[in-house]
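Rest of the complex left out; these chains stay put.
Which chain is which? They are A, B and C, in the order written, and residues in each are numbered from 1.
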Amino acid sequence: MLEIPDIQRPSKELIEGLQGISSASAAGELCRLGIRQAQITGPVCYSPDAHIVGPALNLQFMPKREDLHQSGEYAGPERQLHRQVLYKTQPGDVVVVDARGDMNSGIFGEMMLTYFMGKGGAGVVIDGCIRDYPEAKQLDLGLWLRGTTPDFHVQTNIFPHAVNVPIACGGVLVMPGDIIIADEDGAVVCPIALAPELLKKATEHHEWEEFTRMRLAQGGELSKYYPLSDEARVEYEAWRKTQ
Amino acid sequence: MLEIPDIQRPSKELIEGLQGISSASAAGELCRLGIRQAQITGPVCYSPDAHIVGPALNLQFMPKREDLHQSGEYAGPERQLHRQVLYKTQPGDVVVVDARGDMNSGIFGEMMLTYFMGKGGAGVVIDGCIRDYPEAKQLDLGLWLRGTTPDFHVQTNIFPHAVNVPIACGGVLVMPGDIIIADEDGAVVCPIALAPELLKKATEHHEWEEFTRMRLAQGGELSKYYPLSDEARVEYEAWRKTQ
Amino acid sequence: MLEIPDIQRPSKELIEGLQGISSASAAGELCRLGIRQAQITGPVCYSPDAHIVGPALNLQFMPKREDLHQSGEYAGPERQLHRQVLYKTQPGDVVVVDARGDMNSGIFGEMMLTYFMGKGGAGVVIDGCIRDYPEAKQLDLGLWLRGTTPDFHVQTNIFPHAVNVPIACGGVLVMPGDIIIADEDGAVVCPIALAPELLKKATEHHEWEEFTRMRLAQGGELSKYYPLSDEARVEYEAWRKTQ
């Protein structure tokens, strides 16, 4: 039987705390914490309005080689690493796949994704494609993909190679257990060691932002309301009392 | 007058039989039948939830050359090959266009597509773009495209060159009369000679799949339910009797 | 204080007249007026059913250079050129951005776009990305983008360099004050000098098009109804009287 490493999961508090933060806020704060570029570039949101936060289960693909890889889709299911990564699913997990940007490999299909959802998985971020999208889009999962394909996962160029090892996905390094924060802007990797710091920043609430947003929508001046000028602050304080 | 070859259409039974099969099932079976890669890669679905099956009417574009091609859009309409291919439309046909991946040529506009729909056309698969998408998206047609453009079909780089000849579309060879199976996963080419074999496979119904899907959604184990283990089969048979 | 040039805006009549014209009609007519390719290629419509017409406020980005550019997002807001271009907004304006096709720079976020909407801006055309798309998509703005990103505008590779200078956007030259006509087909640049001529063409109404569309949808012949043959014209005139 295959020995598949599991990941170390962060505390529930950490995940819950981060759930209030958008991928945009995360990317900005992480940049200020020294991570120049935390966006997984390439995969885009295929599940409108989805917003997920969870630890990364990693799956790595490699170019297929006929002397090493069996090509049948259903040969020896338990040896299939794209299954093995799903077996590790705990509620809230996010599966991140380096599928090498391949557009002719459907990494997961309806059954795999249904199972993942059944186990409480939050979503998948794939530098590549899924198949069975007509059914998959109806599942309660966040999907960040390069696209969709009718091809199955080992049909053409690639093969699953390892689970829960460090992977490159969309130009960034993802360590197993790093935290993924993803919404319609895209998917961001928060290094696990920086997550508490990010959480701290995220909870510094800009209370005046709601006021600013309202004023800007009414035609207010950017230089007055964003950031809040001294003049606008007086106005804000007055408004705040009326709320 | 131009002599435009028509295609040989498959039997109604064949098309109807294949209508129950998704592009993903088709790609998988065709791979097992020896076609490594049947997906037309590049064009994606611009008509949500569309699923079409029909024979291919082919249109081939070539790079424009000023000594051979007239550039006006409306010069000598009857010599326009993008019209000629539409004239061949019979109900259920699919127009497949090698538009060379060009993003500045709207192969068809609203009027052409309306005519095509009026003739019973099922959809178009274009390695390139259409124009008039605001109107076209409201027609009852399946659309697989690389994108949309305001440019007309001979405005910049390409020109229609031949109708119902073998073409390359999205990296695969399409013969006139091959069967196109397309849905939100993408568009697949089924070589006409393999269609009966594909149909046979397609009708082998996995009766237990509905049961499996349900169990997986409830958190059931993948290794137990997909494929169905002996243990799960007993459970399935019991469940089946209750239905 | 920065001296930012403003643009010369066209007459209200011109803009209103052009509002009845689609990007497809504009591209076709401009081609006949000598502009081979007027489409801004790359940015696509992220605001379904949007159709805008307005003069271009231009913003140009350049590759970031550390000896010249401060990297902080909020350092010296008034020196930020992506703010300065928005300060020039008058109702109906369109902001056009050469963001160098960069996928890791969110040119504008929710606050900036809210301000722009508050000032009456019609939309943005960006050869690059915005951030805060979950919020931005709810604003009453037309959005033509290459994509979305969680990254902020100066996070990685580029920096705002100039406002209301000539820019390249998606392969075409855009002069400050040129007219942008954009819908779901894409965004087209109408050189300001050609706008009156385009308006003239645009108002030549093809009264028979509605009739033709109806007949084609009913299965009528393309060669008879589009363009209208003599035979069809008689039919059309009869139909017209009944309306």
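Going forward, a residue touches a chain if its C-beta (ideal position, glycine included) is under 8 Å from a C-beta of that chain, and two chains touch if they have at least 3 such contacts.
Just so it is clear, the model here is predicted, and its values are computed rather than measured.
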With 3 copies placed, total copies in this complex: 6
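Everything that follows uses one rule, which is that only the chains that are shown with their structure count from here on.
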Chains contacting each of subunit B and subunit C, listed by label: A
Equivalent interface positions on subunit A and subunit B, same or different at half: different
Two or more partner chains touched - positions in subunit C: none
For the subunit C and subunit A complex, residues of the former touching the latter: 73-74, 77-78, 83, 86-87, 103-104, 106, 109-112, 114-115, 117-120, 131-134, 137, 147-152, 155-156
Residue ranges of subunit C touching subunit B (in the complex, touch as defined): 22-24, 26-28, 31, 36-39, 41, 44-45, 49, 51, 183-186, 188, 209, 212-213, 215-220, 222-223, 225-227
